[in-house]
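With one protein chain withheld, the remaining protein chains of the complex are depicted in position.
Let's turn to chain A:
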Amino acid sequence: MSAESPPGQDWGRGHGAAEVAEPGFKRADFPPQLLLHWPRKLTNRELREAGLERHRLEEAQYISSWPRRGLRVGEGQQPLEFRPVPLPSGEEGEYVLALKQELRGAMRQLPYFIRPAVPKRDVERYSDKYQMSGPIDNAIDWNPDWRRLPRELKIRVRKLQKERITILLPKRPPKTTEDKEETIQKLETLEKKEEEVTSEEDEEKEEEEEKEEEEEEEYDEEEHEEETDYIMSYFDNGEDFGGDSDDNMDEAIY
(Lines give C-alpha, C1' and ligand atoms only; values in the text may rest on other atoms or scores of the structure.)
Protein backbone atom coordinates (compact mmCIF):
# COMPACT_ATOMS: atom_id res chain seq x y z
CA MET A 1 0.00 0.00 0.00
CA SER A 2 1.30 3.38 -0.85
CA ALA A 3 0.11 6.33 1.15
CA GLU A 4 1.29 8.65 -1.52
CA SER A 5 -1.79 8.14 -3.59
CA PRO A 6 -3.22 10.89 -5.70
CA PRO A 7 -5.44 12.88 -3.39
CA GLY A 8 -9.12 12.97 -3.97
CA GLN A 9 -9.38 9.74 -5.87
CA ASP A 10 -12.91 8.54 -5.95
CA TRP A 11 -14.05 5.68 -3.77
CA GLY A 12 -14.93 2.43 -5.48
CA ARG A 13 -13.66 3.19 -8.95
CA GLY A 14 -10.53 2.02 -10.55
CA HIS A 15 -10.14 -1.13 -8.49
CA GLY A 16 -9.75 -3.47 -11.37
CA ALA A 17 -6.14 -3.48 -12.38
CA ALA A 18 -4.31 -2.88 -9.12
CA GLU A 19 -3.93 -5.81 -6.73
CA VAL A 20 -4.13 -3.61 -3.71
CA ALA A 21 -6.96 -1.11 -3.99
CA GLU A 22 -6.09 2.54 -4.06
CA PRO A 23 -7.27 4.17 -0.91
CA GLY A 24 -10.45 6.13 -1.17
CA PHE A 25 -9.72 8.38 1.77
CA LYS A 26 -8.25 11.79 1.72
CA ARG A 27 -4.87 12.31 3.19
CA ALA A 28 -6.45 14.45 5.84
CA ASP A 29 -8.30 11.42 7.21
CA PHE A 30 -5.10 9.81 8.41
CA PRO A 31 -3.50 11.05 11.59
CA PRO A 32 0.03 12.29 10.94
CA GLN A 33 1.91 9.23 12.19
CA LEU A 34 0.36 6.99 9.59
CA LEU A 35 1.58 9.00 6.67
CA LEU A 36 4.93 7.26 6.75
CA HIS A 37 5.94 4.84 4.08
CA TRP A 38 4.98 1.47 5.42
CA PRO A 39 6.38 -1.46 3.45
CA ARG A 40 3.53 -3.70 4.52
CA LYS A 41 -0.11 -3.60 5.48
CA LEU A 42 -1.26 -1.87 8.61
CA THR A 43 -1.51 -3.89 11.78
CA ASN A 44 -4.55 -4.02 14.00
CA ARG A 45 -3.01 -1.83 16.64
CA GLU A 46 -2.14 0.91 14.28
CA LEU A 47 -5.59 0.90 12.82
CA ARG A 48 -7.16 1.03 16.21
CA GLU A 49 -5.02 3.99 17.12
CA ALA A 50 -5.92 5.68 13.89
CA GLY A 51 -9.54 5.24 14.82
CA LEU A 52 -10.80 4.75 11.35
CA GLU A 53 -14.03 3.07 10.58
CA ARG A 54 -13.85 -0.64 10.10
CA HIS A 55 -15.99 -1.19 7.11
CA ARG A 56 -14.18 1.26 4.92
CA LEU A 57 -10.90 -0.40 5.71
CA GLU A 58 -12.29 -3.86 5.12
CA GLU A 59 -13.66 -2.87 1.76
CA ALA A 60 -10.37 -1.33 0.83
CA GLN A 61 -8.81 -4.67 1.71
CA TYR A 62 -6.40 -3.08 4.09
CA ILE A 63 -7.20 -5.68 6.68
CA SER A 64 -7.52 -9.24 5.56
CA SER A 65 -8.15 -10.91 8.85
CA TRP A 66 -10.65 -8.72 10.70
CA PRO A 67 -12.86 -10.41 11.95
CA ARG A 68 -11.08 -13.75 11.98
CA ARG A 69 -12.86 -16.34 9.95
CA GLY A 70 -11.50 -19.86 9.59
CA LEU A 71 -7.82 -19.02 9.40
CA ARG A 72 -5.34 -21.55 8.20
CA VAL A 73 -1.73 -21.77 9.18
CA GLY A 74 0.19 -18.72 8.04
CA GLU A 75 -2.82 -16.46 7.39
CA GLY A 76 -2.90 -14.66 10.70
CA GLN A 77 -1.63 -11.26 11.72
CA GLN A 78 1.98 -12.21 11.30
CA PRO A 79 2.20 -14.29 8.18
CA LEU A 80 4.39 -17.35 8.48
CA GLU A 81 7.46 -16.75 6.40
CA PHE A 82 8.92 -20.21 6.66
CA ARG A 83 6.77 -23.31 6.63
CA PRO A 84 7.79 -26.11 9.01
CA VAL A 85 9.92 -28.96 7.76
CA PRO A 86 7.91 -32.14 7.06
CA LEU A 87 7.76 -34.73 9.83
CA PRO A 88 9.80 -37.92 9.52
CA SER A 89 7.84 -40.59 7.75
CA GLY A 90 8.75 -44.11 6.89
CA GLU A 91 8.61 -47.40 8.67
CA GLU A 92 10.20 -46.30 11.90
CA GLY A 93 8.13 -43.17 12.22
CA GLU A 94 4.88 -45.00 11.59
CA TYR A 95 5.71 -47.82 13.96
CA VAL A 96 6.58 -45.47 16.80
CA LEU A 97 3.41 -43.49 16.11
CA ALA A 98 1.22 -46.59 16.22
CA LEU A 99 3.02 -47.72 19.36
CA LYS A 100 2.35 -44.38 21.04
CA GLN A 101 -1.35 -44.50 20.32
CA GLU A 102 -1.55 -48.10 21.43
CA LEU A 103 0.22 -47.34 24.72
CA ARG A 104 -2.17 -44.49 25.39
CA GLY A 105 -5.14 -46.76 24.95
CA ALA A 106 -3.55 -49.57 26.96
CA MET A 107 -2.80 -47.37 29.95
CA ARG A 108 -6.41 -46.35 30.21
CA GLN A 109 -7.41 -49.99 30.63
CA LEU A 110 -4.89 -50.83 33.31
CA PRO A 111 -5.92 -50.79 36.96
CA TYR A 112 -3.57 -47.89 37.56
CA PHE A 113 -5.97 -45.56 35.79
CA ILE A 114 -8.12 -44.25 38.60
CA ARG A 115 -11.45 -42.96 37.48
CA PRO A 116 -13.21 -40.47 39.69
CA ALA A 117 -16.03 -42.11 41.63
CA VAL A 118 -19.43 -42.00 39.99
CA PRO A 119 -21.55 -39.57 41.96
CA LYS A 120 -24.37 -41.19 43.86
CA ARG A 121 -27.68 -40.61 42.25
CA ASP A 122 -30.58 -39.18 44.18
CA VAL A 123 -32.74 -42.31 44.24
CA GLU A 124 -31.44 -45.80 44.71
CA ARG A 125 -32.17 -47.69 41.58
CA TYR A 126 -32.81 -51.37 41.15
CA SER A 127 -30.07 -51.66 38.54
CA ASP A 128 -27.43 -50.42 40.97
CA LYS A 129 -27.38 -53.81 42.59
CA TYR A 130 -26.29 -55.43 39.35
CA GLN A 131 -23.86 -52.81 38.16
CA MET A 132 -20.24 -52.89 39.26
CA SER A 133 -19.44 -49.22 39.43
CA GLY A 134 -15.96 -49.40 40.80
CA PRO A 135 -14.06 -51.30 43.42
CA ILE A 136 -15.75 -52.14 46.70
CA ASP A 137 -14.92 -50.11 49.75
CA ASN A 138 -12.44 -47.91 47.88
CA ALA A 139 -9.97 -50.75 47.68
CA ILE A 140 -7.37 -50.86 44.93
CA ASP A 141 -7.85 -53.13 41.94
CA TRP A 142 -4.30 -54.36 41.90
CA ASN A 143 -2.12 -55.75 44.63
CA PRO A 144 0.98 -53.75 45.36
CA ASP A 145 3.68 -55.23 47.48
CA TRP A 146 2.68 -53.77 50.84
CA ARG A 147 6.07 -54.51 52.32
CA ARG A 148 7.60 -51.87 50.12
CA LEU A 149 5.10 -49.14 50.86
CA PRO A 150 4.61 -47.05 53.99
CA ARG A 151 2.06 -48.64 56.25
CA GLU A 152 -0.19 -45.62 56.28
CA LEU A 153 -1.01 -46.10 52.60
CA LYS A 154 -2.75 -49.39 53.17
CA ILE A 155 -6.48 -48.95 52.90
CA ARG A 156 -8.07 -51.11 55.53
CA VAL A 157 -11.02 -53.04 54.25
CA ARG A 158 -13.04 -53.51 57.41
CA LYS A 159 -15.21 -56.38 56.22
CA LEU A 160 -12.37 -58.78 55.50
CA GLN A 161 -10.73 -58.04 58.81
CA LYS A 162 -13.80 -58.93 60.77
CA GLU A 163 -14.10 -62.16 58.84
CA ARG A 164 -10.54 -62.96 59.65
CA ILE A 165 -11.02 -62.45 63.36
CA THR A 166 -14.12 -64.60 63.48
CA ILE A 167 -12.39 -67.36 61.57
CA LEU A 168 -9.44 -67.47 63.88
CA LEU A 169 -11.26 -67.70 67.19
CA PRO A 170 -13.33 -70.84 66.58
CA LYS A 171 -10.16 -72.57 65.39
CA ARG A 172 -8.41 -72.06 68.65
CA PRO A 173 -10.64 -74.06 71.04
CA PRO A 174 -10.41 -77.28 68.96
CA LYS A 175 -6.65 -77.01 69.04
CA THR A 176 -6.52 -76.54 72.78
CA THR A 177 -8.66 -79.62 73.31
CA GLU A 178 -6.30 -81.58 71.06
CA ASP A 179 -3.35 -80.45 73.06
CA LYS A 180 -5.09 -81.36 76.24
CA GLU A 181 -5.83 -84.82 75.00
CA GLU A 182 -2.26 -85.34 73.98
CA THR A 183 -0.91 -84.35 77.34
CA ILE A 184 -3.41 -86.53 79.12
CA GLN A 185 -2.32 -89.49 77.06
CA LYS A 186 1.39 -88.86 77.52
CA LEU A 187 1.86 -88.13 81.20
CA GLU A 188 -0.61 -89.21 83.85
CA THR A 189 1.01 -87.98 86.99
CA LEU A 190 1.61 -84.42 85.84
CA GLU A 191 -1.73 -84.40 84.04
CA LYS A 192 -3.41 -81.71 85.99
CA LYS A 193 -0.46 -79.40 86.15
CA GLU A 194 0.24 -79.67 82.43
CA GLU A 195 -3.34 -79.10 81.54
CA GLU A 196 -3.36 -76.00 83.54
CA VAL A 197 -0.12 -74.85 82.08
CA THR A 198 -1.03 -75.58 78.44
CA SER A 199 -4.49 -74.17 78.72
CA GLU A 200 -3.12 -71.10 80.37
CA GLU A 201 -0.54 -70.73 77.67
CA ASP A 202 -3.12 -71.21 74.95
CA GLU A 203 -5.42 -68.73 76.55
CA GLU A 204 -2.62 -66.31 76.86
CA LYS A 205 -1.74 -66.79 73.22
CA GLU A 206 -5.34 -66.16 72.22
CA GLU A 207 -5.47 -63.07 74.32
CA GLU A 208 -2.17 -61.91 73.04
CA GLU A 209 -3.28 -62.31 69.44
CA GLU A 210 -6.46 -60.46 70.05
CA LYS A 211 -4.59 -57.82 71.95
CA GLU A 212 -2.04 -57.53 69.22
CA GLU A 213 -4.69 -56.99 66.63
CA GLU A 214 -6.44 -54.54 68.81
CA GLU A 215 -3.18 -53.03 69.76
CA GLU A 216 -2.22 -52.68 66.15
CA GLU A 217 -5.35 -50.80 65.44
CA GLU A 218 -5.15 -48.84 68.62
CA TYR A 219 -1.46 -48.28 68.22
CA ASP A 220 -1.92 -47.00 64.73
CA GLU A 221 -4.51 -44.57 65.92
CA GLU A 222 -2.24 -43.40 68.65
CA GLU A 223 0.61 -43.20 66.24
CA HIS A 224 -1.45 -41.17 63.88
CA GLU A 225 -2.48 -38.93 66.72
CA GLU A 226 1.13 -38.38 67.58
CA GLU A 227 2.06 -37.69 63.97
CA THR A 228 -0.18 -34.80 63.15
CA ASP A 229 -2.21 -32.10 64.74
CA TYR A 230 -5.35 -33.00 62.85
CA ILE A 231 -8.22 -34.50 64.74
CA MET A 232 -8.33 -38.20 63.97
CA SER A 233 -12.07 -38.40 63.54
CA TYR A 234 -12.11 -35.62 60.98
CA PHE A 235 -10.14 -37.64 58.45
CA ASP A 236 -10.92 -41.06 59.67
CA ASN A 237 -13.39 -42.30 57.11
CA GLY A 238 -12.88 -41.16 53.56
CA GLU A 239 -16.46 -41.90 52.62
CA ASP A 240 -18.02 -39.42 54.97
CA PHE A 241 -15.73 -36.56 54.25
CA GLY A 242 -17.32 -34.26 51.72
CA GLY A 243 -19.60 -36.96 50.45
CA ASP A 244 -22.79 -35.77 52.03
CA SER A 245 -22.66 -32.21 50.98
CA ASP A 246 -23.55 -32.80 47.34
CA ASP A 247 -26.98 -31.43 46.64
CA ASN A 248 -28.90 -30.05 49.56
CA MET A 249 -27.21 -26.88 50.59
CA ASP A 250 -30.22 -25.78 52.63
CA GLU A 251 -28.80 -27.06 55.85
CA ALA A 252 -25.93 -25.11 57.20
CA ILE A 253 -22.78 -27.10 57.69
CA TYR A 254 -20.99 -26.39 60.90
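Odds and ends about this structure:
Throughout what follows, a contact is a pair of C-beta atoms (placed from the backbone, for glycine too) under 8 Å apart; a residue touches a chain by one contact, two chains touch by 3 or more; residues count from 1.
One rule holds in what follows: contacts and distances are computed from a predicted model.
Comparing "DNA-directed RNA polymerase III subunit RPC3", "Small ribosomal subunit protein mS31", "Neuronal-specific septin-3" or "ER membrane protein complex subunit 3" against the UniProt entry of the hidden chain yields the protein name "DNA-directed RNA polymerase III subunit RPC3". Listed for chain A, the residues touching the missing chain in the whole complex are 81-82, 84-85, 87-88, 92-93, 95-97, 99-101, 103-104, 106-108, 110, 112-116, 132, 138, 140, 143-145, 147-155, 219, 223, 226-228, 230, 235, 238-239, 241-243.
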